[in-house]
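Dropping a structure here in structure tokens format, bear with me for questions.
Excluded from the complex is one protein chain; the other protein chains are retained at their positions.
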Amino acid sequence: MDVRAERPLAAVTAEIEAVCARAEDAPGTPVVLRLTAASPPGSAVGEHPGWPGPETGIRHVTRWERALRRLERVPAAVVVHAVGACAGPALDLLLVADHRVAAPDLELTLPVHAGRMWPGTLLHRLADQIGTRKARGLLARAPALDAAQALAFGLVDEIDPGADAAGRAASRLAAAQGAELAVRRRLLLDGPSTDIDDALGAHLAACDRELRLRGTAGATASGGTQP
Amino acid sequence: MDVRAERPLAAVTAEIEAVCARAEDAPGTPVVLRLTAASPPGSAVGEHPGWPGPETGIRHVTRWERALRRLERVPAAVVVHAVGACAGPALDLLLVADHRVAAPDLELTLPVHAGRMWPGTLLHRLADQIGTRKARGLLARAPALDAAQALAFGLVDEIDPGADAAGRAASRLAAAQGAELAVRRRLLLDGPSTDIDDALGAHLAACDRELRLRGTAGATASGGTQP
Partner (left out) sequence: MDVRAERPLAAVTAEIEAVCARAEDAPGTPVVLRLTAASPPGSAVGEHPGWPGPETGIRHVTRWERALRRLERVPAAVVVHAVGACAGPALDLLLVADHRVAAPDLELTLPVHAGRMWPGTLLHRLADQIGTRKARGLLARAPALDAAQALAFGLVDEIDPGADAAGRAASRLAAAQGAELAVRRRLLLDGPSTDIDDALGAHLAACDRELRLRGTAGATASGGTQP
């Protein structure tokens, strides 16, 4: 799926909701998103209206945030391949992905309008993912990052020119973990905001589920002698 | 404003409260603090009494912590320039700043007395800002850090010999973001301790405010045709 930064937010939202619906219907099938913009890399940021663009109301933003949250919980690996100019919804999608491949020509633009960063949940995800110090550093710097800078800030996982690097990462994640990845992802993402004593119950429930899975697999494979 | 580490805590607290009052009265005007100590860099840490110093009671500490928290929320960019020996209140102030410039001769001393780290909110800020692993590393190491070590631990953002680097950073932040910076800062700082679903409302409120700001700016600049 291609996600281009310059399309209206409502259209991108509908597309992501459809992606989520498909992923929920086929747990374990990885989701691979190609993020880019039609405008060639290097075109001035100032020429585009600030994301989320004119004609966008708070109800569009609310729906978009819900779609992002839904994608962050699909029972499958989510891999993005960020190519060329990447901004607006593309950055939001990047931040919910399990694995992020950047093309060498990536030019990531933070959603800054008249000097003000867009205050969506990307601020929350940045704080959780790279720490509040680095996140504040992003607020204070110029809004454009190339692939190497995105890697240094921990926003992407690897730089790879090939179009199939994202596919390989998706296969690797899918082959290994399938739908169970969503359980681990949720425990990880809930970690920082939850006291470990409060989180213990959720971890033990997941461990119990895992022990049962192994028991079933063992029973199927070898009559229960090697769970 | 100069903040010298060896002054009584009550005096530094009063000074910071005055700084906060001015910043709250003139939203958007950046606050630049020069942090240093009178003692030349290289003087033995052990010669000074442990921060917060003798004659300091818990009520002074409480007031100091409140002043720090107030500074962390002023509607303006807070930039510090840390020069030479830097310890005690200077480190606390560094940790609430939006942007931190270190002079090459910075010698940052952690508030360790008889081997025990001072247990103020700097522990909380360290855990949030650089992660609990690096923060625990600071507890286990020698208390003195030079400029390069402070940069490696993520405690400062850049090393610059010039006295005007902090001013330039402040202008950059102020020109761009003004008072709106405080809204983003708060969302970022509240991120790690808040579940993203609980935080969504605050993010949407900020997005709504941002959309209105753009609408107003567009209406003012071009009669509403380019919001």
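The letters A and B name the chains in turn, as written, and every chain counts its residues from 1.
Keep this in mind: a contact is a pair of C-beta atoms (placed from the backbone, for glycine too) under 8 Å apart; a residue touches a chain by one contact, two chains touch by 3 or more.
Everything numeric here is computed off the predicted structure, so don't read it as measured data.
J.: Thinking of the whole complex, not just what is shown, which of A:V3, A:V61, A:L145 or A:A169 touches the missing chain?
T.: Touching the chain that is not displayed is residue A:A169.
J.: List every residue of subunit B that touches the chain not included in the displayed model.
T.: For subunit B, the residues touching the absent chain are 49-50, 54, 56-58, 61-62, 65, 69, 112-121, 123-128, 131-137, 139-140, 189-190, 192-194.
J.: Using the document's contact rule, name the residues of subunit A that touch the chain not shown here.
T.: Residues of subunit A in touch with the missing chain: 77, 98-99, 128-131, 154, 157, 169, 172-173, 175-178, 180-181, 183-185, 187-189, 191-197, 199-200, 203-204, 206-211, 213-214, 217-218, 226-227.
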